[in-house]
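Take a look at the structure set out below.
In this view, the complex is presented without one of its protein chains, the others remaining in place.
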């Protein structure tokens, strides 16, 4: 199967922006997406299961079960704001091939809905954070880089891992522009402060006012959900990651 | 190939319940399914091979061979009892993707036979068991939760691994309801006592009388079969499992 | 791609027997197949590449290259002997799924050529061999078991790994009968003696006289080929194998 997509509705959108919000470093994107869904009262229109998600379910307090899942939400812009598609989920794919497949499926859906612009959010792991967290950007094209730099960000230097990283290339293949916002974070817990900084840049980019008073509760909910799936842990997996990947090399 | 399904017969069933009974923690589901097949004189109607099963065969005492295999059985309810489909096998799939594929294939077959309800059984590993083993439940919807709680079970808190776990989400995608019964077990041997407790709840749910005198022989047979495939071992693999899965994370 | 099959010729055969001869324990099947190809002057009619073979080539003394490969040969029986298909190769697949796929493809070809009977050969690893090596058998059905026991073999007790093991189940799905001949071997080098014993039973089964004087040179050639691919090694991999396979378990 790889990906199984169930679409409840095919929304009619005008030039929507796709915002990716899956769990990752500092859980920044995940908190931000959940918060946006709440604040913008976004509507769920698709659910995605993948055979490269974990093979388990977790239980909720009332005896129901929750599966590893990705979801797509939309909200129509008010007063000339842009339409938005939010890609939310409680997991990324467990394999590299699964990541590419998932990303390709979501981009295909977004493109069919008229999307030409993709935004990914993420954390940039630091050993130590002093002062307010810095926001970094990387983009598909020079024009977008300039635009995002104008919002008070710096140029990102390094690697962007996972879905946020492969979105760029796969979006470009579909003639979509894209940029990433990354923010300083220790990366080991759901970082509401880092998320707040990212959302503040994002809201300026979208010319959209996003209330931030309820952000902490989105961070709390993110923590609860990801803990139930065993996805919040202290272990630094990056070393293992490297070790697994370069089978063909040297 | 992934899954190769050979259907001997397409039984005509009325609103059947699918009961999953593959090897897992405490081998509870596997013993229960084998016992039900014996007691209900269920009839085999399909066999499933998967390229994600082990690549070996084992020999039987009379010189014949036995392959890693899943099977589907049915029995027509007597005196107004419900029709039942039993999913039995000597293995689960060895990969996450294989688990999803296998589960999806079986659910597709069950749905085509009119099934709208799925039950999974399993063990809930404990370090120590004092007194009679407790039964826990988790379900797709609040109504089912209430119904199963009424049979003397508690709400399950935690993760449900493997096929039993992914059944929930994949069943929901096919508009099927489902619940899991999990029972305290040490988990390291085929646990006839734990199975007896689960079957007693199950028989009340199905309004069906299930004789339990021959349960020990089903446990013995389960032990023999799974030992021949090298599937009964003392090693706790959960830690390894965790280590393998979170490649994309942090 | 998984498997890429190139058929040079579609031979017209009458009720042929398929004999599997890939590298495995003691390299018994591999030596036997190579020897049969030489002795029976079998003709190559198909070559199979798989994306689950090693990703390398080896060089030969004259500067040419040799790829990981499986091949199918046939020979028409003389004087009422049966037609034979020989499945030869310098490797098995590297993944479980690859093994199933490869096996399925070869069985499909064999079935299309009228084959209803499959023979696999292999070594049965022993710590120590005293006296002439014993031959063991396992078969798809009781009648075949009796027939092979009548040739001086014993009933095999244990697991049959790899292609030889999965052939049984996949052949049965295609309504083909099958049996395995396994022979005592230390398993760590190309064992010409063990191969000689197996071929002697096989020739009686096939009512076919197979010269054995040149068997040692087939063993030598097998050694040379497999060493060039790095496939002859002392390491016991079985433990690792176990560790890798049971991800879903306990």
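For clarity, chains are labelled A, B and C in written order, and residue numbers in each chain start from 1.
The working rule: contacts are C-beta pairs under 8 Å (C-beta built on N, C-alpha and C of every residue); 3 or more make two chains touch, one makes a residue touch a chain.
The structure presented is a predicted model; accordingly, all values stated were derived computationally and were not measured.
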>> Using the touch definition from the header, name the shown chains in contact with the chain that isn't displayed.
In response: A, C
>> Please identify which residue in C:136, C:161 or C:205 touches the non-displayed chain.
In response: C:161
> Since one chain has been left out of the picture, which residues of subunit A touch it in the full complex?
Replying inline: 96-97, 99-101, 104, 137-142, 145, 149, 155-166, 168-170, 172-173, 180, 242-243, 245-250
> In the whole complex, what residues of subunit C lie against the chain that is missing from view?
Replying inline: 1-2, 4, 6, 23-25, 47, 49-59, 61-65, 67-69, 92-96, 99, 161-162, 187-188, 228-231, 233, 235-238, 240-241, 244
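The definition used in the following text is that only the chains that are shown with their structure count from here on.
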> Looking at CA centres, what chain is most distant from subunit C?
Replying inline: A
> To lay subunit B over its twin subunit C by CA atoms, how big a turn is needed, in degrees to the nearest 5?
Replying inline: 90
> Taking each chain's centre as the mean of its CA atoms, how far is subunit B from subunit C in angstrom?
Replying inline: 36
> How many angstrom lie between the CA centroids of subunit A and subunit C, rounded to a whole number?
Replying inline: 50
> Got the subunit B residues that touch at least 2 other chains?
Replying inline: 96, 99, 161-162
